[in-house]
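With one protein chain removed, the remaining protein chains of the complex are shown where they sit.
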Amino acid sequence: METLTPVSACRRIATIHLRTTQPTEFIDLTDRLERLVADAGLRFGILNVQTLHTTTAIVVNEHEPLLLADFQSLLEAAAPDNGNYQHDDTSARTVNVTEAERPNGHAHCRALLLPPSACLNVVGGRLLLGRWQRVFLVELDGPRERELSVIIFGETSR
Amino acid sequence: METLTPVSACRRIATIHLRTTQPTEFIDLTDRLERLVADAGLRFGILNVQTLHTTTAIVVNEHEPLLLADFQSLLEAAAPDNGNYQHDDTSARTVNVTEAERPNGHAHCRALLLPPSACLNVVGGRLLLGRWQRVFLVELDGPRERELSVIIFGETSR
Partner (left out) sequence: METLTPVSACRRIATIHLRTTQPTEFIDLTDRLERLVADAGLRFGILNVQTLHTTTAIVVNEHEPLLLADFQSLLEAAAPDNGNYQHDDTSARTVNVTEAERPNGHAHCRALLLPPSACLNVVGGRLLLGRWQRVFLVELDGPRERELSVIIFGETSR
């Protein structure tokens, strides 16, 4: 345990734009987030990365391709692609029906089970992640253009 | 990416009290949270909204009534109302048994799968949400009186 003497405040906001290429996809954001922390020059604080969409999620887990395939199977079992979703019955819908509407009830349901943001600690000038931890945007209804927001709060204390 | 020059600190705490009316219910908190951010007068930072209950959750998704019905079906499939929960066997329980005890193992199990709080970015003086994103309290064992805590941290930087 360590008590920190604040030297000066240091804060950073950033937007990440990216284009997904698959219906379901795990996009590793870790290098980008680590660069943002390094560029911000802070010593400790928090980083909050938030998706701006309702058919995506932010998760932290291991980047191992076969494991990501397991995750996809888990999400498919929890909310099957060919399931019966009232949200996809546009004839019954009364709100939020757009021209670009596509059947994506399964994607919203999968997103409900995953977090829309990750709040992570920054310690010693680095984004604090365990050996196997990587931060992913999870695309659940791609391919699409996606946008994420990152805020970094911290102190340049010594 | 933008580095911010702090002008002065600005922080706000608030409690939201509300009464739910259904066993399962999605209560849209977005307008209330946006007002809190506007009243706080901050330019950027974070808002953390936290439920104080173990049979509720805070989620971010689209406010479309048929989709909310899909979410309810998903939660019912994951932890059925009429499932067999040891927590509901008050004769076997040794701790936390109150006079007002009611069978709600399903509600706790559903809450386990959803987050108890949402940490969201505040950018340009506004709670940052995508086009379809709304913030909900999810009641899983209503109707009840519920209480939420909101903290807003930020800077009035320009």
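The letters A and B name the chains in turn, as written, and every chain counts its residues from 1.
FYI, a residue touches a chain if its C-beta (ideal position, glycine included) is under 8 Å from a C-beta of that chain, and two chains touch if they have at least 3 such contacts.
Computed from a predicted structure; not experimentally measured.
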- Item | From A:Ile46, A:Ala79 or A:Leu140, residue that would touch the chain that is not displayed | A:Ile46
- Even though one chain is not shown, chain B touches it at residues 9, 11-15, 36, 39-40, 48, 50-54, 78-79, 85-87, 89, 92-96, 105, 108-109, 111-113, 115-117, 119, 147, 149-151, 153
- Message: Applying the definition given at the start, please give the residues of chain A touching the unseen chain.
- Response: 1-4, 6, 44-46, 59-67, 69-71, 74, 78, 113-115, 118-121, 123, 128-133, 153, 155, 157
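Criterion: only the chains that are shown with their structure count from here on.
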- Message: How many angstrom lie between the centres of chain A and chain B, each centre taken as the mean Cα position?
- Response: 18
